[in-house]
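A single protein chain has been removed from this complex, and every other one stays in its place.
Which chain is which? They are A, B, C, D and E, in the order written, and residues in each are numbered from 1.
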Amino acid sequence: MEYLTLFISAVIVNNFVLTRFLGLCIFFGVSKNVNASVGMGMAVTAVMTLSSIMAWLVYTYVLVPFKLTFLTTVVFVLLIASFVQLLEMIIKKHAPALYNMWGVYLLLIATNCVVLSVPLLNVESSFSLAKSIVHAIGSGAGFGVALVLMASLREKLRLADVPKPLEGLGVAFILAGMLALSFLGFSGMISL
Amino acid sequence: MSGHSDENSNSIFKIAFNLAMTCLVSGLIIAGVYYTTADAAAQKAVDMKNAAMQALVQDADKFNPVEGHEGWYKAEKGGKTIAYVVPSESKGFGGPIQFLVAVTSEGKVLNYDIIKHNETPGLGDKGGKDPFKSQLIGKKIENLQVVKDPSDKENVQAMTGATISSRAVTNGVKKAVEEVVEFTGGK
Amino acid sequence: MKSFHGGVHPDDSKKYTAAKPIETAPLPAKVIIPLRQHIGAPVSPIVKKGDTVKKGQLIAQSDAFVSGNVHASISGKVVEIADYPHSVFGSCMSIVIENDGLDEWVEGIPVQRQWEKLDAKELSGIIREAGIVGMGGATFPTHVKLAPPPDKKIDTFILNAAECEPFLTADYRAMLEYTERIVTGVKITMKVLGVSTGYVGVEDNKPDAVKALQNAFNGTQVKVMALPTKYPQGAEKMLIKVLTGREVPSGGLPMDVGTVVQNVGTVVAISDAATKGIPLIERVVTVSGSAVKEPKNLLMRVGSTFADALSCCGGLSGELVKIINGGPMMGFAQSTMDVPVIKGTSGILFLSKKDVNYDKESACIHCGRCVEACPMGLNPSMLSVLGERQLYVEAKEEYDLLDCMECGSCVYVCPAKRKIVQYIRYAKAQNAIQAQKEQAKVAV
Amino acid sequence: MAVNEESLKMNLLTVSPSPHITSSESIPKIMWSVNAALVPAVIFAAWYFGMPAIITMLVGVVSAVATEYLVQIIRKKEVTIKDGSAVLTGLLLAMCLPPNLPWYMTAFGSFLAIAVAKQSLGGLGYNIFNPAHIGRAALMVSWPVAMTTWTKMTTPVDVVSSATPLNILKQQGYAKLIETFGDAPNMYKAMFLGMRNGSIGETSAVLLILGGLFLIYKGYIKWEVPVVMIGTVGILTWVFGPSGLFTGDAVFHMLAGGLIIGAFFMATDMVTIPITRKGQIIFALGAGLLTVLIRLKGGYPEGVCYSILLMNCVTPLIDRFVTPKKFGARR
Amino acid sequence: MQIALMVLVVMLLTGVVFGLILAFANKKFAIEVNPLIHLVEDALPKGQCGACGYAGCMAYAEAVVLNADVPPNLCVPGKAPVAKIVGELTGKAAAEIEPRIAHVRCSGSPGIAVIKYQYGGIEDCAAANLLQGGQKNCQYGCLGFGTCVKNCPFGAMTMLPSGLPYVDPEKCTGCGKCESVCPKGVIQMLLIGAKVSVNCNSKDKGAVAKKNCSAACLGCGLCKKNCEHDAIKIQNSLAVVDHKICIEKCDNPTCIAKCPTKAIEAVVKGSAAEKVAV
Partner (left out) sequence: MKELWSIFNKGLILENPIFVLALSLCPALAVTSSVIVSLTMGLTVMFVITANNTVVSIVRNLVNPKVRVPVYIVSIATIVTVAQLVLQAYLPDLYKALGIYLALVVVFAIILARAEVFASKNGVIRSFFDGLGMGTGFLIAMLIIGAIREIIGSGTFLGIQVMPASYNAPLMLVLPAGAFILIGYLVAGCKMLVQHIEKSKA
């Protein structure tokens, strides 16, 4: 139950994009069409989960015992960047089909705040390994949901008569605002 | 663009060395800074903690950790325990709320401080400020009860528009009081 | 009775002419006979300026199979072969014949023939010679339709007597007055096709026509069915669906589901050609609309002008703002009265202000009426928006642009008064241009 | 083409694409009909809540229309305030607000509804979210206290603060609710007629249903939407009752809050819902589901507004996957 | 002090480990890529922002190198300089061509040209063209619904009150978009420096053309006769000027004076605008 709550909370109630403002660069950058956003959502979830696991292990078994927690940032970011780069190379070489599907998004993810923040939040909230994984998957799914919704709204808006200065980024922000307003309906639903 | 054709510079060890050196330099710098700031940071942390507790129990002249209870402090004045400062936590509107609660030895709320919360600014976050705060001060367990009836002066009036936060704050404080009362055995 | 999805119920406005028997129009002083009156290869004139021609004389033809012969509709002198306004294409090369008032048949016409003695091939040849094309509006050469490729097995013939367009009553009057010729025409067509099952689909707002045809077809394999009155009941895909339950696949033709559909006027022409050897030189035209003094059903020679039609009907009554060739749902608006009646002209409408709407179009409000109305199951709202934004490739590839038959049901119901059909035509045209460009690229 | 335009047009025939006849429906006709359908409920509200409600509705409408006018002038677009859609947005927004809301808040909500939710995305027909609900949701986050303070005038001078039925249910439980009204049938009657506290326009279920029926009769809304949405709420609240499965008070939930007005007038806003019938049913189903989720599990007593907004978010996706059945599609 | 040492150890180890992994991976998983892609990628800002519509700079680099249709100027943060480099690398920078400017060769505003019907459709030239070739009797003239204006990517065109489009010579880049969207082929790309222009597109015979529009080129050939340099030809009843000859040889355009309908005129900066004033 606890895990379910954590998961739902990460997906909807405390959606990363809409209530915590993380990963906005990709959120606005890749939400131009639905297909790309689905791929991105899956890629983010996968990377987030795997790096959460590794980061948790490094943190628990290296940084904490040696009282080096102030190195968290450096180590995590290096870990994620290297891991993503590695992943990208492997996939590109051995699963070109998979790479074509969503491998290309990996590069975007390598240095991105949403991917770094999940491991950081995990250790900050002293989650267990299992909880960290659930949290990571939930956060990724929430990110994906927001991304897909946003993409579908923007696809619809492409056909609209938006005032010139607002076209593109401006109206995307306004949409995100209204999306966030709607998601407030879930607030108070789950308190952790 | 330099390295694309240059086989030599691409050898495994060169690459690894490159990154390793960067990390080493980085480590040197961080270690250096850490070394110079560590004491100040530690000192600051202790100061802040003391200042926070001092603000809660203004009369106290000394704070001593309570054995066996992580994070608990006895506030002493002239060697006499006048209050306990204990951490507490409850579920609010937007997530967990963390407190530091000062409870008198008689089991009354002396004061409290919200350390971390995710309540809505302007609404739920008023739970750590007056006038809501002053309502709780001096109350005992029995009256740490949220009501929405303005005529009821005994209990705690909910903040308008933030009943959930009101309850959460009150319950968090109450939990601390209950623990202290249990610890002191009611005396 | 099965029905098709969608469709609309405009006021049928047939009251103006429904009770008016077919009247033969007086001979015009001259006729303008366009060389393009059909779909397919254009024909070339075989007469020249100054030639004298007789009624029924072949004056233009083509070697191509998909084409339709053109005959003189009056006797007289060829005075000009030049570009003239055309009711569908804007303008077209036409042969102008000045009436000599004699109205003489060319030699060999009419003949008395026992069509029963002829075989399918001979009949088909006669139909081709007579220049018969579909008179329901599409003007597809009939002999081509009656000669489906061998891999398409035809088992059902359908007579399209729905006449679902408002105002028009030409087919209706023909059903009442030319019943015998219709029966003959249907029999001939079925013989050519070699089928034994036939249907006649009539909208149920013409009960007497249903009765007349039922009596006439009594004892044959042909079933006369009264269909609910709903536009576009007469669209062949809808008609086939309603009568046989078969759905013509996207991009397909009636023959893909084993059927051939023919208009009432067409079978009358077939009957005339087979029994009397008369080529297609005249047809029934409904002249109607709120700006006509005496609306009528006229039997008119091909090449008479719309102005001739108007003068037969007592001229104008009220301010004329629009002239339409065909029905109000699918017809073409004209910029002049001097356009000729052609083989496909089923009606001429003279409309005054009260029939024409000048509402401004606004953005689509997604009311979904067009989606509900579209008999083809398309999303007209999306098609119009994509057309407006020039995203015509997307319209074709993701929203089945090419399946639209431009019936106009969607426009009829749209509260935003969007000119959906025009956007669709525009998008189709742009796609065609695109395709041409690509082909040119490949060729290079 | 300014040169002697009129004289040029004289005696020229009009050539336009087919079809040449159209039905008599138009956007202004639809919008004003919806406004008309709300009139009974508006009159009831004016009588029941008195002056504050009248002022709120006036402010809502006037500021919506003024905003529309201003923005269209600034955008150099044709001014379309006469088509009734801005009036409708302002009115519907006002009808979803507590009667005593300070006027500037109403105006702020109306302004946001038109300027942000509608015109910034291109104007009528292009908005993705229901403008009135965006206005309401924005007010809810801006001044939550005022938006959840329910006062009722008992006499023209006497104002008492009291809770709405859903508030009572959420905070004091079902028993207290029944106690407030006497007994259950009494409560149903009061709620059906509208003799209860709540937002200006939402109280009188019977008048709203009447207006809704008129719109269904005119063909402006599809009956499936309100039926499915209210039905979903009824069934789910009955199943997930307070004391175990199948113990809920479905009738209460169907009559309470903004459900009736929301289902008849807002979940049917064609601009912001899917275009196909099937899509609209899915929309209504989802909205009903979310309403119940928020009412039973959420932080707010009422969830109609948010559930409709949330379904607005997925409308493009529904439209993408629920398409009309194509004639002649190869199977 | 101990901690500081540990920092060094940990950081060094981390560096070595990741460095080795990456280096090894680089060898192990190296795949051949078009080297151009790398060059292009190098030129891109690598903000990985996705503003180009691709999933990151690498993806865009790949697309722009491999796909002939992808333009080199999609990178928003990079702006013009990057677009230029990318264009050079991929050979997509529209090779410097003779500078041209759009010219509207129709002067038949309504009233001058005969109108045959009142148009009641959507405001778009290509759409209007589908209805009997538009509302003008002349089948070659400008329809005046401004499809060219709407499609000019540089906002160089405006619709004049006379119902004809006007090209702002300051803004026109000669991209030719307007030429390609005009259903009537009214727009011609003129060489910059052209001295005279024929402001008519009608291929109708003189009499017909004259009936349809009082400003029409009749194809009478007076201009041709008056040209000393043989720069004008009559094709399809329309005068066609070889501007190269004009530019090189002519400094006194005598052709202009004789035209009975003023269909041929001198090109003056802003001439179209002046015409309106009259």
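One rule holds for everything that comes next: contacts are C-beta pairs under 8 Å (C-beta built on N, C-alpha and C of every residue); 3 or more make two chains touch, one makes a residue touch a chain.
Nothing here was measured: the structure is a model prediction, and the numbers come from that model.
Trainee: Which visible chains touch the chain that is not shown?
Mentor: Contacts of the unshown chain, counting the full complex: A, B, D, E.
Trainee: Check the options D:Pro17, D:Gly90, D:Gly123 or D:Pro144 and report the residue that touches the missing chain.
Mentor: D:Pro144
Trainee: Which one touches the absent chain: A:Leu78, A:Ile91 or A:Ile133?
Mentor: Residue touching the chain left out of view: A:Leu78.
Trainee: Using the touch rule from the top, list residues of chain E that touch the missing partner.
Mentor: Here the touching residues of chain E are 15, 18-19, 22-23, 26, 45-49, 51, 76-79.
Trainee: So that we can see where the missing chain sits, which residues of chain D does it touch?
Mentor: 102, 108, 116, 120, 137-138, 141-144, 146
Trainee: List every residue of chain B that touches the chain not included in the displayed model.
Mentor: Its contact residues with the unshown chain are 1-4, 9-10, 14-15, 18-19, 22-23, 25-26, 29-30, 33-34, 37-38, 40-41, 44-45, 48, 120-123.
Keep in mind that, in the parts below, only the chains that are shown with their structure count from here on.
Trainee: Hop across touching chains from chain A and tell me the fewest hops that reach chain C.
Mentor: Minimum step count, chain A to chain C: 1.
Trainee: Shortest hop count from chain C to chain E along touching chains?
Mentor: 1
Trainee: Could you name the chain whose CA centroid falls nearest to the centroid of all protein CA atoms?
Mentor: The most central chain, going by mean C-alpha position, is D.
Trainee: Counting C-beta pairs in contact, does D-E beat B-D or the other way around?
Mentor: D-E
Trainee: Express in whole angstrom the distance between the two chain centres, defined as the mean CA positions of chain A and chain B.
Mentor: 28
Trainee: Distance between chain A and chain E based on Cα centroids, please, to the nearest Å.
Mentor: 42
Trainee: In whole angstrom, what separates the CA-based centres of chain C and chain D?
Mentor: Spacing between the chain centres: roughly 48 Å.
Trainee: In chain E, which residues are in touch with two or more of the other chains?
Mentor: 3, 7, 10-11, 14, 18, 22, 26, 116-117, 120-121, 130-132, 135, in rising order.
Trainee: Any chance you could list the residues of chain B touching two or more other chains?
Mentor: 23, 26, 30, 34, 93, 164
Trainee: How do the chains pair up in terms of touching? List each pair.
Mentor: In this structure, the chains touch in these pairs: A-B, A-C, A-D, A-E, B-D, B-E, C-D, C-E, D-E.
Trainee: Spell out the residues on chain B that touch chain D in their complex, using ranges where they run on.
Mentor: 93, 120, 123, 148, 160-164
Trainee: Within their complex, state which residues of chain E touch chain C.
Mentor: Against chain C, the touching part of chain E is residues 116-117, 120-122, 124, 126-127, 130-133, 135, 139.
Trainee: Could you please specify the touching residues of chain B with respect to chain A in the complex?
Mentor: 23, 26, 30, 34, 91-96, 164, 168
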